[in-house]
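A single protein chain has been omitted from the complex, and every remaining protein chain is retained in its original position.
Coming up: subunit A.
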């Protein structure tokens, strides 16, 4: 390649390198810095990502006239724990960030949790699934807001049996997460009086053909097939189940980890009849509809709101209430004290309604079991769910004594 083009490559590179220098940081003691860390480029982009950023910004905007400034920054965790913990450290050490929102995938969130605890800041987790955050790894600097695997298992397992689905067969991703999900759900199915007829373990990662597992599940004559997997595994299972016409034969699919944007991208044709649990649905009541109208203009055009996005909004609202209550200076100094204040104050927001935060950092609110509507039942944009069952906040989540959180024992 000629010298000229080399030179142009270099020039372009230099110009690009100079870009980050152009924006200066404002330094103010009266500013609360909130940083959103989640997936902006990978699998979880739609269920967190830009929509969650819009929700966090909405929460900040609603507190814009309380006498202190709020800055929102964000970064992509690339679903990597080392990237996430490195960004978190940099944010806290160099950029004066006071509060980390979300964290993303469980492995990233657990890493962020340790950094935030070490630096005594605040960690408001929204989209991570692992119930270890309020169990073995619980921290005085953490609030785990939206959901966890225990709650999903209890709601989807227990409430589905109450709704008539009393015999189950599991298709389980063959690794720790899948096993835990299957084990927990099976426990709740049996506790509610249902039966577990069997399970198929699918190699993880890398299984793309689930047909033989679906045939086994069908042969078991179970009324409900529980999908103890996540992400592309779940999506492939649902697609192939739809091709087999399982819904027409009266077999329900129950996904243990499913969000509105997944339903949207798969389409109602393939997902109709699917059972899943969320703690927020935009069309649940007047308050959720009002919230959805407020943020509507800032959302990604083709991605509906789900509970993770709402969790980002609601946790930041509650955090800012605590900050306003105790003063910015003290809030910036001691993250654990802010979290203690958040636990002492009752929660109330448009997305999750009234609730509370337990000593181990678990936010309590109702869990809803939904069934995905058939295309003929859906009237209007994002009209996807019908409500089957509601599990009250204090029933849905794991009892504090079972979590072995060191904060509770002391």
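Operating definition for what follows: contacts are C-beta pairs under 8 Å (C-beta built on N, C-alpha and C of every residue); 3 or more make two chains touch, one makes a residue touch a chain; residues count from 1.
Just so it is clear, contacts and distances are computed from a predicted model.
Trainee: Assign the chain not included in the display its UniProt protein name, restricting the answer to "AtuA-like ferredoxin-fold domain-containing protein", "PadR family transcriptional regulator", "hydrogenase (acceptor)" or "Branched-chain amino acid ABC transporter permease".
Mentor: Of the names offered in "AtuA-like ferredoxin-fold domain-containing protein", "PadR family transcriptional regulator", "hydrogenase (acceptor)" or "Branched-chain amino acid ABC transporter permease", the one UniProt assigns to the missing chain is "Branched-chain amino acid ABC transporter permease".
Trainee: Would you mind spotting which of A:111, A:161 or A:338 touches the chain that isn't drawn?
Mentor: Result: among the candidates, A:111 touches the missing chain.
Trainee: Based on the whole complex, identify which of A:44, A:63, A:123 or A:137 touches the chain you can't see.
Mentor: Residue touching the chain left out of view: A:137.
Trainee: If the missing chain were put back, which residues of subunit A would it touch?
Mentor: 1, 5-6, 9, 13, 20, 40-41, 45, 49, 73-78, 80-83, 85-87, 89-90, 93-94, 106-107, 110-111, 113-115, 130, 132, 137, 174-177, 204-205
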